[in-house]
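To keep things clear, I will list the structure first and then write my remarks on it.
With one protein chain held back, the other chains of the complex are shown just where they sit.
Labels run A, B and C following the written order; every chain starts at residue 1.
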Amino acid sequence: MSTFGSLFRVTTYGESHCASVGAIIDGCPPGLELTAADIQVQLSRRRPGQSNLTTPRDEKDLVHVQSGIEHDVTLGTPIGLLVKNEDQRPKDYSETDLYPRPSHADYTYLEKYGVKASSGGGRSSARETIGRVAAGAIAEKYLKQVYGIEIVAFVSSVGKIHLPSNVAPPSMTPDGDEDNDDVEDALSPEFRHLLATITREEVDKEITRCPHPETAERMTKRIIRAKEAQDSIGGTVTCVIRNVPSGLGEPVFDKFEAKLAHAMLSIPATKAFEIGSGFKGTEVPGSKHNDSFVLKNGKLGTTTNWSGGIQGGITNGEDIYFRLGFKSPATISQAQNTAQYDGTPGTLAARGRHDPCVVPRAVPIVETMAAIVVMDQLLIQNSRRTAASLLPPITTLPPTMVMPKH
Amino acid sequence: MSTFGSLFRVTTYGESHCASVGAIIDGCPPGLELTAADIQVQLSRRRPGQSNLTTPRDEKDLVHVQSGIEHDVTLGTPIGLLVKNEDQRPKDYSETDLYPRPSHADYTYLEKYGVKASSGGGRSSARETIGRVAAGAIAEKYLKQVYGIEIVAFVSSVGKIHLPSNVAPPSMTPDGDEDNDDVEDALSPEFRHLLATITREEVDKEITRCPHPETAERMTKRIIRAKEAQDSIGGTVTCVIRNVPSGLGEPVFDKFEAKLAHAMLSIPATKAFEIGSGFKGTEVPGSKHNDSFVLKNGKLGTTTNWSGGIQGGITNGEDIYFRLGFKSPATISQAQNTAQYDGTPGTLAARGRHDPCVVPRAVPIVETMAAIVVMDQLLIQNSRRTAASLLPPITTLPPTMVMPKH
Amino acid sequence: MSTFGSLFRVTTYGESHCASVGAIIDGCPPGLELTAADIQVQLSRRRPGQSNLTTPRDEKDLVHVQSGIEHDVTLGTPIGLLVKNEDQRPKDYSETDLYPRPSHADYTYLEKYGVKASSGGGRSSARETIGRVAAGAIAEKYLKQVYGIEIVAFVSSVGKIHLPSNVAPPSMTPDGDEDNDDVEDALSPEFRHLLATITREEVDKEITRCPHPETAERMTKRIIRAKEAQDSIGGTVTCVIRNVPSGLGEPVFDKFEAKLAHAMLSIPATKAFEIGSGFKGTEVPGSKHNDSFVLKNGKLGTTTNWSGGIQGGITNGEDIYFRLGFKSPATISQAQNTAQYDGTPGTLAARGRHDPCVVPRAVPIVETMAAIVVMDQLLIQNSRRTAASLLPPITTLPPTMVMPKH
Partner (left out) sequence: MSTFGSLFRVTTYGESHCASVGAIIDGCPPGLELTAADIQVQLSRRRPGQSNLTTPRDEKDLVHVQSGIEHDVTLGTPIGLLVKNEDQRPKDYSETDLYPRPSHADYTYLEKYGVKASSGGGRSSARETIGRVAAGAIAEKYLKQVYGIEIVAFVSSVGKIHLPSNVAPPSMTPDGDEDNDDVEDALSPEFRHLLATITREEVDKEITRCPHPETAERMTKRIIRAKEAQDSIGGTVTCVIRNVPSGLGEPVFDKFEAKLAHAMLSIPATKAFEIGSGFKGTEVPGSKHNDSFVLKNGKLGTTTNWSGGIQGGITNGEDIYFRLGFKSPATISQAQNTAQYDGTPGTLAARGRHDPCVVPRAVPIVETMAAIVVMDQLLIQNSRRTAASLLPPITTLPPTMVMPKH
């Protein structure tokens, strides 16, 4: 349904042509300094019309905070917020309404609800993501301030244009000989450096949000080619989360990566998710793939990071990184042979202007959904840690079975 | 935590060395004929010791139903069940306890709980999956009987040994020229045929559970090579779900694929998930990737199925298929340079015998978790459909906005 | 937290001095004809300033629907709605801020959150109930239209002024001799008649909303006496729910009465709840208290109704009735000896004008919360019933163990 999270809980509403889209964020820690501007930053990065690669509509997307904050401080009560829709009337009926758009949600929404919004796919619109982005921006503020947690996403491929293999996540690198177990250092030093240092400022330097200028330029051309062909193209987004404390994730069903995958695949147009070594890691023998332990600043860390910061569903303190695949947008102006709702064959060409590629705008959506997952898991683990810390030391277990109180 | 699902709800318990592992299944429809044998089938397919490719322990894994069934009929009340552990005592302390196993959950469980089970990774053990498999077997029985839903998983790769491209899911096929938008018919006819017809019997003919004998043989050799090298190897499992009604999935956060990904990435050792065209689909332009509609048996269907049976987070009635990546098992007998809990560098070689490759045994786990997701979404959608069907017909919306009552 | 319900799910936000209060209603059946006016009815009944017995502020409390409805038909997607606050600025600091109001939430909100809203008790304000009332009004519309369910609440006592015993719910009638098991016909014929026939129109004829004119007049005087004394007075509300299908309620933890009590005691100022015979029923021997079965219109019903329409946590088709106790409002203008936050003793007299008695305005709040509970339980049970109805008939159980398919 439209609620996500247990202790940090986000509920959203809104279609394309209703009065507004919005969210209620329940469980935000009280005492956090927070203004609308903190939230607006990510909404503006998500907004269409930022470049000629995205939809030209210039929606303002200004957030209006309704509750939960006084004198720029969170009260701990639910934060209601909304962003007005520019066009608040149900769309007029048109001939294209006879056709469910191929690979869009027109047909399935009708199958599910028996009624559909005038905009067709109802809540499957990208506009729905506004509520989550706003919620995640709040989580980010807390995580950054208290834990120094940094979440940075960037575009790692558009169509067949991929980051060069030395800076690409594992799955994007070529496979090599099937009888040869030798693998390069799993994550190239360049890629690990990228994960460790990349900032949103660097990402935003390129309109495609790919932080490798040469590749970014090729991506731009690819998107323009799609646009000129009245076509669309997909891509992937890679995201790193730095400085997450160890111990987050709730086995067995709410493992960290399971909740993360849930969050990511709830973003419109996503089809694939991998964490750490991902699909590529399935080809690497355990003896190479295992991340050996080593002392780092007085705490155990790992020498490599195939695991992507998660072991057994629980964070281990290393960088968390994952990759998310977005399909090519379904709405294209090119004529398509398809059928009407009643089965009559025909040709459909979508009217209006559409995003030929969503991945640049998806970057803040990925970051903010990641923030919501980290925040929720952190609050749950904090509860356990606090509860356990109040108990007397355990004396009946062997020393390696118990972590010293600290 | 250890509960999954909303109306069909599974809660599990159990580590490797406790008295038993088990589950409570709440929300099973009343009036379903069900015996322990129905559940045992999938437990036995999951059991180790089925071939010399898996761990040689011969656990019996017999399920004991505790409640919720009388005279072989479900009562609608919670079904309690358990499977006894053969070795019910906490493990003795040993020198290997000084070391957290690399890429295993020993370290993260200790970081999370401050205490760890004698078996090390606690609930990260494969043994934990018994409860879910039993629960899913119950869901499968209902889904098959009432809807004819068939769920079949199979091994699609072991290490670098992949199914041949003509029968492989999209992501496993080679990419081709980056300036060339031409793609073959997305899913080869052979692969679509495989999805449409594959049965568990065919899958089980091969001990690797890869339904392509020639590839299966190469996989077997690959696993034996890993075993002989005291090493391990990963792989992928592909799964198809047939005959699922349209309309399942709960936007926006509980889209069908989001819940499915959540379920799948909660299975131990998983690192990657893709549905339909997956990562490969991100490279295909919308004009090729869109699944055009066509009348099939009086109902809309699609000519291609890049979408994998889901559009806008909702099932469309076509086959649902997805692929799941399992990393190489972390526990290997080969000596590894690593560090003790206190940071002291040293060498660890796991004792005992370990599964060199988990994907053959993962097949029933994937199927049963898929069944749980379908079942839960089905119950939710049934509720909505029933509620809506009792309302009078809508006369105020344009005809294409409303599905006729039926 | 601020979400209630599983399939029909309400999430609310808002304090007294923020921009608006509102709610998101998720899971409303699609295809329901619904306008703002349907919702406004109960909001207007809840509004202050309806008579000189309640607070004189004339808030408009107009609902603004944001989403989920097009052309006056629900889409099945979340319905966002809000009601603007008249005074949207945080209150100015005043001397009374040094004092936590006795028996109000000022102190506990500060203890809980470490921060408190300028209005003091934050979400404990009666204004918070707007979101729930709006949500419940939607549920009522559906329940009435599809099932003919009628929910009517009325004031059954103000202070010591009670309904006369012949029309009062059981607990309000005198106890009698402790050695005498003889009880009158549990529910007097007059009270059963009242339950069976009372309408909102009749209730609203009296400004106290007590449908017994003579008692209503005495209540009015009692409230005026409290007002003149700068004091306040409590009371009870009795509510009946008619035409609820049998089978609702989810044992064991979500029994119908358990969810109902949860909902009712989440209403501000409530201290007591009883269903059916309530506390009084504890004094009546089983032989008198048991409701015997009898055939009614071809279906089993009961001759008496001590159970209040619920047995074993599940509705039995008879009228559901319950009584809810509201304490005297904490905010009074009369000077009170108390202490400041820092413990300094002093005297506090609340400024402004306050409701001397909340029960008349509580009537629509009780009704709408009841509607939310019925709606949610109905959707869950519909799911089960639909799922079970698709199974073949059971032939292996004795006939009395199985209900015939219908």
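Methods note: contacts are C-beta pairs under 8 Å (C-beta built on N, C-alpha and C of every residue); 3 or more make two chains touch, one makes a residue touch a chain.
Quantities reported herein were computed from a predicted structural model and do not represent experimental measurements.
Participant: If the full complex is used, which shown chains touch the chain that is missing here?
Facilitator: A, B, C
Participant: Looking at the full complex, which residue from B:Gly122, B:Gly234 or B:Gly247 touches the chain that isn't shown here?
Facilitator: Per the contact definition at the top, the residue touching the missing chain is B:Gly122.
Participant: For the chain left out of this view, which of C:Phe8, C:Tyr109 or C:Phe154 touches it?
Facilitator: Of the listed residues, the one touching the omitted chain is C:Tyr109.
Participant: For a quick check of understanding: of C:Glu206, C:Asp291 or C:Asp376, which residue touches the chain that isn't displayed?
Facilitator: The single option touching the absent chain is C:Asp291.
Participant: Which chain B residues touch the hidden chain?
Facilitator: Within chain B, the residues touching the omitted chain are 1-3, 9, 11-15, 17-22, 24, 26-27, 30-31, 64-71, 73-80, 82, 90, 112-118, 122-123.
Participant: Could you pull out which residues of chain A are in touch with the chain that's been left out?
Facilitator: 6-7, 27, 29-33, 70-73, 76-77, 142, 145-146, 251, 378-380, 382-388, 390-392, 394, 396-397, 402
Note that only the chains that are shown with their structure count from here on.
Participant: Determine the centre-to-centre distance between chain A and chain B, using the mean Cα coordinates as centres, and give it in whole Å.
Facilitator: 23
Participant: Cα centroid separation between chain B and chain C, in whole Å?
Facilitator: Chain centroid spacing, chain B to chain C, equals 44 Å.
Participant: Can you work out the whole-Å distance between the CA centroids of chain A and chain C?
Facilitator: 41
Participant: For chain B, write out the residues touching at least two other chains, lowest number first.
Facilitator: In chain B, residues 251, 384-385, 388, 394, 397, 402 touch at least two other chains, as defined above.
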